[in-house]
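Remarks on the structure that follows.
All protein chains but one are shown in place.
Chains here go by letter, A and B, matching the order in which they are written, and residues are numbered from 1 within each.
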Amino acid sequence: MNIFTRLQTIDRRVLYLLIALVITVPLLVRPGRHPRVKFNEVRNAYKTISNVPKDKLVIISITWGPGTTAENGPQTEVMMRHLFQRGVKFAVVSWDQAGNELSYEIGKKLEKEMGKKYGVDWVHLGYRVYYPQVVFRGMAQNFQKVMEYDKFHTPLSKLPAVSGVKTSKDIGAVIEITPSGTLELWIAYFNGPYRIPLIYCPTAVMAAEAYPYIDSGQINGMLNGVIGAAQYEALIGMQNAKTDAAATSWALSAAHIFIILLIVVGNLGYLATKRAARGGNGGGR
Amino acid sequence: MGQSLHHIWTWLAMPRHGLALAVFIIGALGIGALFLGILCSVPARFRKGIVMAVTFIGGLYLSLEFLVPYKNVHTGKYPLTEVMPTVANLEIVIGCFALLLGIWNLFQIHGKTLMKFGKDWYNSAIFFLTFFSIAILGFLRDKGVHGTPEMFSILFSGFLLSLQSTTFSLIAFYIVSAAYRAFRIRSAEAGFMMVAATIIMLALVPVGALLTAWLPETGFLSAFRLERIGYWILTSPNMAAQRAIAFGVAVGALATGLRIWLSLERGSFFDRQL
Partner (left out) sequence: MVTWIAKNAPAITIWCAALSTFAIYSVLYAENRFYRFFEHIFIGLATGYGVYATWAQILGPKWWDPMVKQGQWYWAFAAVVGSMFYFMYSRKHAWISRVIFGLFMGLAAGGMFREFYELYFPQIGSSMKPIAGHGMSVWDSLNVVVFYVILLACMSYFFFSFDHKNAATKKTAAAGRWFLMIGFGAIFGATVMGRMTLFIGRFNFLINDWGPQVKIAWATLPFKIVIGLAVVWLIVALIRRTKPPKAKIAIEE
């Protein structure tokens, strides 16, 4: 029994412990260095937000909850940060119950840090149920009637950031931050018919499937998981900030190399076992 | 005739207050109960027809709104699109009434266990305790009761957020285990997939760029940098393959949509005897 065959019998819990150790080091060091490479779709997202007129509202759509905070949280934070930097007003609407609390907390944290004011620079529309077919279309026709109030039941007419928003013509862009297949619905019912720019911030699992929409121009920019958020952070002048996204990108580097090594060792073991079995059965054939 | 109908409509739609409001609400609920009573007495042979008709009307509205965008020549507006915000509000409110459907099942299961002090009864007890705690604390927090925002935060961020994100993250461990035990390159196709996956895994993270940093940033050789190869795979072969899949899905989605709209779909929901 050679080393590769013996490695086949390793307990899965040992592997779990090893992956935990592998990612611990970058998280302890927390390198502030951001990814040097920036994908085109991230640059395009940056350009799109940079070109939104200041008199228009940006909608940040939250479809994520606690399960994907590690990916969608940094995306939400970096998009809000850029909008605050530019002074473009935005409204956050959560289609996820718990995402409602989480996105509000991110907004509050940034509001304090960047000296902004709730209701004037941004609003949170709270949790809404997800019936996109009619809600998106209704929102485009009469934003005030469908959205009506914010998270604290304040009528939109009393919130300067959104009081002037009547129809889709007053909306400058939509940022969809999501771990599920909601992209198509925004394109079909909102961004497509009304020609409103769309920035897509999916979890990495969803990203590969979005490239046809980038190619056709139906998505104006994309942040691919937490790496996309880290790349975007670098674009808005946070190259050396010790953020969660930057630390995660290095921890991911270590984790990916470890997984590739596991695949290689696993396959070598598989080959060794196969060869040994063939040797045993075939008698040196 | 039309004018008197309009008068009745305006009178009915007027906001009511106090006793009048109570009477109107009770009246509406009474009419609703009567309507449900009539539905309950519908003979079995008509039931399927009613479900089909309602499904068809639901789909017809959105289909017509798109396919036949009728424009009122006097107002210059599209009436079917104009009523969309009202339809949206109705769907939102009515849809929310389905909220307790799943919860009712949970209450039944855990209620039975708790009443009998059955096996692991403490799990059922903690289910009820946490269910009511967070709901009540949420309402108290909104009312501004002292200490409730912090207690709510402990339940939400301390438990709910942490439990859900940790549960989701368990998959990472299974991926590690699968990477070692299950991802076997048994065929050329599997090898092809694994090579693409490996390149993507490296290209997406900063270490990928560092591994081939010795290659020049411009010129012919720059095309062999890992991040460039990875990005090319994503934006060229992957994009074309995903588009082909999307075209296949498109035809299937259209067919499924039509089948549901016209109640032609088969399966446990659609075939059951009503």
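The rule is short, and it goes like this: contacts are C-beta pairs under 8 Å (C-beta built on N, C-alpha and C of every residue); 3 or more make two chains touch, one makes a residue touch a chain.
All figures in this text were calculated on a predicted structure; none of them were measured in a lab.
**Student:** Which of B:Thr86, B:Ser153 or B:Thr212 sits in contact with the chain that's absent?
**Tutor:** Checking each option in B:Thr86, B:Ser153 or B:Thr212, the one touching the absent chain turns out to be B:Ser153.
**Student:** With the full complex in mind, choose from A:Tyr46, A:Tyr127 or A:Phe143 the residue touching the hidden chain.
**Tutor:** A:Tyr127
**Student:** List the residues of chain A that touch the chain left out of this view.
**Tutor:** 13, 16, 19-20, 23-24, 27-28, 30, 67-71, 73, 97-98, 100, 126-129, 131, 133-134, 148-149, 151, 153, 184-185, 187-189, 192-193, 203-205, 207-209, 212-213, 215-218, 224-227, 244, 247-248, 251-252, 255-256, 259
In the analysis below, only the chains that are shown with their structure count from here on.
**Student:** With chain centres defined as C-alpha means, what is the inter-centre distance between chain A and chain B in Å?
**Tutor:** Their C-alpha centroids are separated by 18 Å.
**Student:** Mind pulling up the chain B residues that touch chain A in the complex?
**Tutor:** Residues in contact with chain A: 62, 65, 81-82, 84-89, 91-92, 95-96, 156, 160-165, 167-169, 172-173, 175-177, 179-181, 183-185, 194, 198, 200-202, 204-209, 227, 231, 234-235, 238-239, 242-243, 245-246.
**Student:** In their shared complex, at which residues does chain A touch chain B?
**Tutor:** Those residues of chain A that touch chain B are 10, 12, 15-16, 19, 33, 35-37, 39-40, 65-70, 98, 101-102, 128-129, 131, 133-135, 137-139, 141-142, 145-146, 204, 208-209, 211-212, 214-215, 224-225, 227, 249-250, 252-254, 256-260, 262-263, 265-267, 270.
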